[in-house]
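Take a look at the structure set out below.
Every protein chain of the complex appears in place save one, which is left out.
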Amino acid sequence: MKWRRRNLLSLEDLDKEEIIHILNTTTSFKEISKRPIKKVPALRGKTIATLFLEPSTRTRASFELAAKRLSADVVSIYSSSSSILKGETLRDTARNIEAMNIDAIIIRHSSSGSPLVLSRYVKVPVINAGDGSHEHPTQALLDIYTIREKKKNLKGLKVSIIGDILHSRVARSNIWGLSKLGAKVCVCGPATLLPSEIEKLPTKVTYKIDEALKDADVVITLRIQLERQKDKFFPSLREYAREYGLNSQNIKLAKKDVLVMHPGPINRGIELSQEVADGPHSVILEQVTNGVAVRMAVLYLLLQKEGKNESAN
Amino acid sequence: MKWRRRNLLSLEDLDKEEIIHILNTTTSFKEISKRPIKKVPALRGKTIATLFLEPSTRTRASFELAAKRLSADVVSIYSSSSSILKGETLRDTARNIEAMNIDAIIIRHSSSGSPLVLSRYVKVPVINAGDGSHEHPTQALLDIYTIREKKKNLKGLKVSIIGDILHSRVARSNIWGLSKLGAKVCVCGPATLLPSEIEKLPTKVTYKIDEALKDADVVITLRIQLERQKDKFFPSLREYAREYGLNSQNIKLAKKDVLVMHPGPINRGIELSQEVADGPHSVILEQVTNGVAVRMAVLYLLLQKEGKNESAN
Partner (left out) sequence: MKWRRRNLLSLEDLDKEEIIHILNTTTSFKEISKRPIKKVPALRGKTIATLFLEPSTRTRASFELAAKRLSADVVSIYSSSSSILKGETLRDTARNIEAMNIDAIIIRHSSSGSPLVLSRYVKVPVINAGDGSHEHPTQALLDIYTIREKKKNLKGLKVSIIGDILHSRVARSNIWGLSKLGAKVCVCGPATLLPSEIEKLPTKVTYKIDEALKDADVVITLRIQLERQKDKFFPSLREYAREYGLNSQNIKLAKKDVLVMHPGPINRGIELSQEVADGPHSVILEQVTNGVAVRMAVLYLLLQKEGKNESAN
């Protein structure tokens, strides 16, 4: 397959073949980070701009590492305290970045749809590193890669996503990606944290964790954003942990070889008990490792394409 | 011509030949940023320190890109929250940076004259990235480069600078640079934003925008610092926009092929109307592109010289 897309904005956009192509490309990049010299010249002389308008350390570091291991230069053009907040429009920001002959823009933004808007203003690839409660495609790709690595085939697997579905771009990207690869997705959380439009997405919905866990092949737990607790989506953290936390008891409902996942950072004792987080089912650290490889694959596919276009034009 | 200066502190300092030498050098670097591999080894193994004691995203990113495309290493030594504010003198800061075998220092500072002071304490090149309301030489160089690229020769061109002249280091650097290359400079703004010492600079002064626009070859609009509006230099933004904003009506007073420039970020609807900002006369994005090339030329000229000195000594 030849990669044709300019941007990575969402998994809703991609078809099954495109997702599989990214996953296959990831495998060839994963090996690089294990070498003593973990650097290849694939993107030497390319400049990648990070435009993180929401705080992030992990995703940003993971993208930065991915870019550097491909020998690209990374420039942090705007941060949360910058011009974009001083009244400059996203359009002007975008076109200014492009005018500096940047080869790709990685954007995180608190408003859903911002990466799409940005991509309309520029000709270079735009990568969505999380937009509002819309999508976080590279997180879902690394989740799917991790599942595929362990289970070989996603077809027919029961994958349950538990927690704050309402605010979770990770959930939304996973629902699209997993269902396209044939998994049976189930989302589960308190009614206050399940968005009403969830019915339109390719997923089952339940309020009962037991139902979600029953015979699950994979359980993806989501981070409770403690800072949102003021809005009282659930009575208390203790209550949340008791009703929706994964622990060594309720995990027995799942399949024996269930995978336990979490996008991090974990609130230990809330989404996951200590034993489950560090237990034999947990592949949480492998997710982190795969994250760098997935992002290398995405940068490579989008920027290589860009390079070919340039020489073609 | 052989470059002999150690620092780039102001355009007032430079003579016509030196400015032209930088502009000519810029042309050879501009092409690099258009290549698929936009990197040359010119400054490999050099270390450049950025000392930005005032917030900046664009200028800093532009310098950082310029340095990286020349293969130099960039280290951000001090930021606004650092030791220099904890009572350390600029002299100690400077000598500490130099002691780490840094090859050049790029400084932005809220006090006019700081780069000059700094340059007296160190032996390495100092580049002024904007000091108080004094000068911002690389911004003026990129403005002049852009004009020269479009108009071939600056001699006799009418260049009008409109807006907050009082606080503008961009205006001051442009007045010096443009007039040295033979342009007829005119500054225009509300009386409260025209400094009294402006009479001593090589520029005409007017309060009437029509007079400034009349037959102008180039109009440089300056950013209104909204945060200074509390000092009430003019009654209201709406009033400013009506009196001193460039729009599709008053621009007709200028020459047909007038260039419209702005150092960014633009307050759309204030300094420039939407139509003018994006219209056929606007070269604002070309300014941004040329900014990287000008900074590559400046870094190259100052650090190459340094290299030669070292081998000579």
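Chains here go by letter, A and B, matching the order in which they are written, and residues are numbered from 1 within each.
Methods note: contacts are C-beta pairs under 8 Å (C-beta built on N, C-alpha and C of every residue); 3 or more make two chains touch, one makes a residue touch a chain.
On a predicted model such as this, the values are computed, not experimentally measured, just so you know.
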{"item": "Residue touching the undisplayed chain, where the options are B:Lys30, B:Lys46, B:His262 or B:Arg295", "value": "B:Lys46"}
{"item": "Which of A:Ile20, A:Leu90, A:Leu253 or A:Ile266 contacts the chain that the document leaves out", "value": "A:Ile266"}
{"item": "Positions on chain A contacted by the hidden chain, ascending", "value": "33-39, 55, 57-58, 61-62, 64-65, 68-69, 226, 264-268, 285-286, 288-289, 291-292"}
{"item": "Residues from chain B at the interface with the omitted partner, ascending", "value": "44-47, 49, 73, 75-79, 81-83, 86-89, 92-93, 95-96, 98-101, 307, 310-311"}
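Assume only the chains that are shown with their structure count from here on.
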{"item": "Whole-Å gap between the CA centroids of chain A and chain B", "value": "40"}
